[in-house]
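This structure is in structure tokens; I'll ask about it shortly.
Of the protein chains in this complex, one is absent; all others appear in place.
What follows is chain A.
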Amino acid sequence: MTTTVSFTRAVKAFGAVRAVDGVDLEIRRGESVALLGRNGAGKSTAISLLLGLNEPDDGEVRLFGGTPHTAVRAGRVGAMLQDGRPIPRVTVRELITFVARTYPSPLPVAEALELAGLTEVAGRRADRLSGGQAQRVRFAVALAGNPELIVLDEPTAALDVEARRAFWDSMRAYAARGNTVLFSTHYLEEADENADRIVVIDRGRVVADDSGERIKRAVGGNLVSFDLAGTPTEGLRQLPGVVSVEVRGDRALLRSADSDATVLALADRGMVRGLTVTAASLEDAFLSLTAQSSSEDAAPAPAADTTVENTTALAEEKV
């Protein structure tokens, strides 16, 4: 399989902030990859490097074996940027027709409109559409040129559930034609449902790069927390279902793949004090993932105001 995207130790800093801090990443042709990270994690900067909108300060970014500029000029890339809004005083069809004409071998305009679900509003002004429809226009702009690689920066931000699902249906239809898709998101579920592979970015670094299935397992399903009241924490990691253990003050936080089993085991030991079970949030997921990467690289833990006692389970799963 040929390499479509490759980052080699790419670095991009804005002043003192290293927005992209040594990213290595390879995407092969035909893959659907999600770039998962919190706001400010470096996703958009990585995408702007990929599209040649910014130059890396160090390292290298290649598209189809050449520079991003060459690939963009050759019409091999289409993109939907964050914060873009349709321009006023043109119809949807006029806008998509124009974009298609700038590419060497575009999709037929009717087909691009169909794929993006815009056929009914093709004659309307692009700036007089609902939020969901405007988002579809931006998607149609990205795919109008029939590019081999399509890049979507947080494509479903500000969409309601219905519009979100419709959007992903369109996106998967485009990917199914053998195109390479890279999209960024801060929803783990969205990444898991729509990508073959998830690359987790935090503080400008890749902290995990795996299938959605493995990432979810590594993150752990639920968070079980309870008051320690001075009891020792040894042995907690051996409890059934427990993936990792953190101690915050006098409270233990167990990430568990099977919270029922974990709670039963805690009850057996008489440790149920102020116990809560919550679904692991993305925030928690990043804590565990960043802890995982730091244990592997022996680098200092990035977000460490908490103590992570055991990450071996995670590390094993990664291998």
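Here, contacts are C-beta pairs under 8 Å (C-beta built on N, C-alpha and C of every residue); 3 or more make two chains touch, one makes a residue touch a chain; residues count from 1.
Throughout what follows, contacts and distances are computed from a predicted model.
UniProt records the chain missing from this view under the protein name "ABC-2 type transport system permease protein", selected from "FecR family protein", "Spore germination protein YfkR", "ABC-2 type transport system permease protein" or "Transketolase subunit A".
Across A:Val5, A:Val23 or A:Leu51, the residue that sits in touch with the chain not pictured is A:Leu51. Considering the whole complex, the residue from A:Val90, A:Ala173 or A:Val277 that touches the absent chain is A:Val90. Of the options A:Val23, A:Ala41, A:Val61 or A:Ala79, the residue whose C-beta touches the omitted chain is A:Ala79.
Residues of chain A that touch the chain left out of view are 14, 45, 48, 51-54, 72-75, 77-79, 81, 83-90, 94-95, 97-99, 101-104, 141, 145.
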